[in-house]
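Heads up, one of the protein chains got dropped from this complex, but the rest are sitting where they should.
Up next is chain A:
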Amino acid sequence: MNHALTLKIGPATFRIGSAWRQPVDALARLYADYPMPAGAIADFTVRLEPAGPFRRWFRPSIFITGDHGLADAAPMSLAHGLLAAEMGMNLQMALGWRRHLLLHASSVEKDGRALVMTGESGSGKSTLAAQLGERGWRLMGDEFALLDLETGAIFPFPRLVSLKNRAIGVLAAEAPAERMGPLLAGTAKGDIRHLIPRREAIGRMAEGAPPALLLFPRFGHEADVRPVGQGEVFMRLTQASTNYVALGEAGFAALSDFVRNVPARAIDFPSGDEAIALVERLWEELA
């Protein structure tokens, strides 16, 4: 690879190689506060390669690959190279990480305990975590929460927060401009802009916290709070985990302990401000 960067996010070290300079430069700028242990042994390799022999120069088009690849992944335009690198890192984690039970969830920490939020794409879990991260909570991650198999603690994976469409304006109003990445317009998921987590969240990215509350947020509905039975919580978390089956009995033991010990609620909310008030109230009552 002509251009490369080694980057540590939470416990995982990535080596990102690219045929083009732009995506690596964009990553180096946005991940400037993260450890970049040059020469370190990487857990994962991400490669951004031309989609065809001439596509490095002619209508440059990126194919994401690495230790783990998806055969039918669609090539992306070079203008979205930063997104391609981010997707590449997520893909390696989702398919290859085995040291924790990996939950597709956002998480934030306060007073030494973690709040975990999981839901479908568009549920608001990522935006909510990013907003809480600007309002006194420590952002642990907007995409993956890492459940420790031995201790049951949640460990951070605080990559850049991927803000989509309406969430961009919401966070641009709260976070300083120097922590916002470039606007990537017209991607397959609409407009995307990355948010760099606060420096404290990055500095403490090796620090886990015991989980104290699990929420299933749902944006765009009248405010409501519902209890969720442990059986349903277990089923939804196995669906939200990319490596539950691969981890075998260790994953079963960690997840069943989590489900028995962490109170869970489904929350609906019509706006971010109402969601934050609801989260703060539930945290006081249940955590």
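Assorted remarks:
Methods note: a residue touches a chain if its C-beta (ideal position, glycine included) is under 8 Å from a C-beta of that chain, and two chains touch if they have at least 3 such contacts; residues count from 1.
Note that contacts and distances are computed from a predicted model.
The unshown chain of the complex is recorded in UniProt as "HPr-rel-A system PqqD family peptide chaperone", chosen from "Cytochrome bc1 complex cytochrome b subunit", "HPr-rel-A system PqqD family peptide chaperone", "Microcin ABC transporter ATP-binding protein" or "NADH-quinone oxidoreductase subunit K". Only one of the listed residues, A:51, A:253 or A:276, touches the absent chain: A:253. Taking the complete complex into account, A:245 is the one of A:70, A:245 or A:277 that touches the chain left out. Touching residues on chain A toward the chain that is not drawn are 229-231, 234-235, 238, 245, 248-249, 252-253, 256, 259-260.
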